[in-house]
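Removed from the display is one protein chain of the complex; every other protein chain stays in position.
Labels run A and B following the written order; every chain starts at residue 1.
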Amino acid sequence: MDLLQAIVAHYNHWIIIFLMVSGLYIVVARGNMIKKLVGLGLFQTSVYLLYLSPGKILGGTPPIISEQHTVYSNPLPHVLILTAIVVGVATLALGLALVVRINEAFGTIEEDEIFAGEEDE
Amino acid sequence: MKLDVIFRVAAKIFIPFMLVFALYVQFHGDFGPGGGFQAGVVAAAMVIFYAIIFGLDAAQRIFPQRLVELMVPAGVAIFAGVGVVSLFLGSEYLDYSRLLHDPVHGQHIGILLVEIGVLVTVAGTMVAIFYSFIGRGR
Partner (left out) sequence: MIAANLPALQVVLPLFGAVLCAFLQRGILAWGVALIVSLAMPFIAAGLLIQVLDSGTISYALGGWKPPIGIEYRVDVVNAFILLLVSLIGAIIMPYAKASVEKEIPADRQAWFYAIYLLCLCGLLGMAITGDAFNIFVFMEVSSLAAYALIAMGRDRRALLAAYQYLIMGTIGATFYVIGVGLLYSMTGTLNLADMASRLGGIENSRAVLAAMAFLTVGISLKLALFPLHVWLPNAYAYAPSVATVFLAATATKVAVYLLLRYFFTVLGTVFAHKSLPIAEIVLILSLAAMFGASIVAIFQDDVKRMLAYSSVGQIGYITLGIAITNLAGLTGGIVHLFNHALIKGSLFMAIGAVFYQIGSVKLDDVAGLGKRMPITMGAFAIAGLSIIGAPGTVGFISKWYLVLGAFEKGWWWLAFLIVASSLISVVYIGRIIEVVWFRPVSAAAKRAKEPPLSMLVPTLLLVAATIYFGFDTTATAGIAGLAAELLLAGIR
């Protein structure tokens, strides 16, 4: 029973771990370059949640100082993750741009086909 | 290209409001949720919306490729320039306190200028990404 409670109490971590592992799995297991980028995005998203979920303090209000409130949520993780999201967007854009050019240069975005073609040369 | 009348009218209604909303998000950023990044994306969405309905060429007539390519470094230049101005005023890099006579006002105007830089760069980058993907293979 204790174990079950411990599992339920940390439900946010379970979600994060699930997203993280499935994202990494997609990156490793898929040969399609777009799908790999999707997996990478999923993996990064799990990290955003890792930062955000401890930032919420139960009963806390938005962090604007006022007289009625004494408990505030932590704003720093949000700021950090906003930055990380921007970085993630930039990475995704660059990755997609590379995939477009790979498609133009090789005629396919499947890794197996590209590597098979390279060996013939 | 044939233009659907519903799209054209809807676009004409929406586009001004999109720009106003972008500016609202921009200048409300120091009192509530918002800021240069979100505003930049909304402003870029306006251009993208226009391009989807009226075509890429029409969009590039009012918002030319060259302008977009200049916006990306211009925003960074505004951001870094504000920092350098504060260096010349004798405080640390990006310390806005001395930009105006009063530190609080200085901080206010400083963050506003930086956020404008962010707006310009983000809007420019988003539109540049859109242009280069959509213009590919034509």
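As a convention for this text, contacts are C-beta pairs under 8 Å (C-beta built on N, C-alpha and C of every residue); 3 or more make two chains touch, one makes a residue touch a chain.
Predicted model, so just to flag it, every value in this text is computed and none were measured.
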Touch with the omitted chain, as defined above, among A:His10, A:Lys56, A:His69 or A:Arg101: A:Arg101
Hey, which of B:Leu23, B:Ala45 or B:Val72 is the one touching the hidden chain? B:Val72
Subunit B residues touching the chain left out here are 69-70, 72-74, 76-77, 80, 83-84, 87-88, 90-97
In the whole complex, what residues of subunit A lie against the chain that is missing from view? 24, 27, 33, 36, 40, 43-44, 47, 50-51, 54, 76-77, 80, 83-84, 87, 90-91, 94-95, 98-99, 101-102, 105-106, 114, 118
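Rule of thumb we're sticking to: only the chains that are shown with their structure count from here on.
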CA centre of subunit A versus CA centre of subunit B: separation in Å? 26
Give the list of subunit B residues in touch with subunit A in this complex. 37, 129, 132-133, 136-137
Listed in rising order, subunit A residues that touch subunit B in their complex are 82, 86, 93, 96-97, 100, 104
